[in-house]
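Remarks on the structure that follows.
Missing here: one protein chain of the complex. Every other protein chain is in place.
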Amino acid sequence: MKIVRNGQAGTLESGDVMVIVSPRSPEAGAQLELEVHSIVEAQYGEEIRRVVRETLSELGVVDARVTIQDRGALDYCIRARVEAAAHRATAADGEK
Amino acid sequence: MMIATNAKERIRRSMLFVPGNNPSMIQTCPIYGADTIILDLEDSVAPSQKDAARRLVVHAVRELDFAGAEIAVRVNPPDTEDGKRDIEALKHVDVQVLLIPKAETPEYVVGVDRQLGDLPTALIPMLETPAGVLRGSEIAASCGRVVAIAFGAEDYATSMGIQRTKAGREVFTARCLVAMAARACGVAAIDTVFVDVNDEEGLAADTREAISVGFEGKLSINPRQVETINREFTPTAAQIDRARRVVEAYEDGIRRGLGAIALDGKMIDMPVVQRAQTVLKMAKAAGCDGAGGERE
Partner (left out) sequence: MRLNMLSAAGREIPDSIAGRKTVAPYRGPFASGPAGPRAPMPASCSRPGENKTLANLKEAIQAVGLKDGMTVSFHHHLRFGDRVTNMVLDTIREMGIRDLKFTVTGPHPVDDLFANYIEDGVITRMEHGFIVDELGPILTRGLLREPVTIRTHGGRPRAIEAGELSIDVAFIAAPCVDRFGNINGADGTSRCGSLGYAMADAQYARRVVAVTDSLSQAPLTRISIPGTQVDHIVCVDNIGDSSKIATGAIRSTKNPRDILIAQEIAAAVEASGLVRDGFSFQAGTGGVSLAVTQLVAGIMQREKVHGSFLLGGITGSTVSLLEQGFFDAIYDVQSFDLDAIASLGSNPRHVEISASYYANPHNKGCAVHGLDVVILSALEVDTKFNVNVLTGADGVMRAGPGGHPDTAAGAKLTIIGTPLLHGRIPAIVDDVITVVTPGETVDVVATEYGLAVNPARQDLLQSFKQARLPVVSIQELKARAEQMAGTPKRPEFTDEIIGVVEYRDGTVIDVVRQPVAWAGR
């Protein structure tokens, strides 16, 4: 899945997570740049990064900048928001 | 197509709407004791967030434990692009029931039936317009997936151009028609929401009114309403006792090969027995089916 524009999903409400998926400059090789801010960073920071990477990999996103602002979202919600943001950031406007 | 065999038998006293794009409400909703949880993709989701809500609901159904509640989703109107995408996405997860908003024709429901193919998903069309209410029995009988029809009084009043009142005189006829259509087709009738979440007494009265004209369940927009609705649909100890005696007398009569069966000097015919069986079913759902403690 190719990221061609900024895609954003989720909110900053308690229990939710706001995810922004954006394209990276084409010069550097393909990679995922992950920036995570979470109110539960100390307790779940690693788990959040694992879930985000796993979801992106399932979607076939290999080259993107992903910013996460987490308000204590559970894993199912993180997956759903990453998916929605990634689809919104693709040319096909996200829908299967 | 075959719907799950228990889908028709299932008790749906309280059906709780939960906004489909709100993770905190979705993950706490199983605690309130609603018989059915309706994850809503329609009215409670802004048009710009339909895609995000759809993905959230799909992941929630796949990954969360809803503690035994029946999981339903209210999709967007199936003749819209969002509605079609909703149904398509939900095919991949274990949703037991779809609520179809603003059903006005049997064909509308049949379209969803076809889209679902071999899946065992049940349907509850919502009758929310005069046209829908008047064709209630056709809609209820439109396909084998329909397990109930639900009345939506707010949209109904809007399309009638009338004001809603707490007493609900303006929707009384429509309610009766929906209940009659359901009975005529052997499906359940589910009543409209009661919008004033702070008026517990009003909710109880409104629920009793619905029960009195033949509804078997009620939609709810706030978790705080679930307990009241469940309580009103729970038969009293005297009703349970009477129903148990009716069923026992009937079964005894069958065993002894009697043609006419009587209890306390009154004839018991088949409709009386069926009503008694429904009472016992409701009692069982409420957890007061004879394990003791409920008789006062």
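A and B are the chain letters, set down in written order, and residue numbers restart from 1 in every chain.
Operating definition for what follows: a residue touches a chain if its C-beta (ideal position, glycine included) is under 8 Å from a C-beta of that chain, and two chains touch if they have at least 3 such contacts.
None of the values given here were measured: they were computed from a predicted structure.
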Residue of B:F17, B:Y32 or B:F194 touching the missing chain in the full complex: B:Y32
Identified contact with the non-displayed chain, of A:L12, A:V40, A:V62 or A:A91: A:V40
Touching residues on subunit B - with respect to the absent chain: 27-28, 31-32, 64-65, 222-224, 227, 287, 293
Touching residues (missing chain, whole complex) on subunit A: 14-15, 39-40, 42-47, 71-75
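One rule holds for everything that comes next: only the chains that are shown with their structure count from here on.
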Rounded Å distance between subunit A and subunit B, as computed from the means of their C-alpha atoms: 37
Subunit B residues touching subunit A - in the complex, by the definition given at the top: 22-24, 27, 51-52, 55-56, 58-60, 62-64, 85, 88-89
Subunit B contact footprint on subunit A (complex, rising order): 9-10, 13-16, 73-77, 79-81, 83-84, 87-88, 94-96
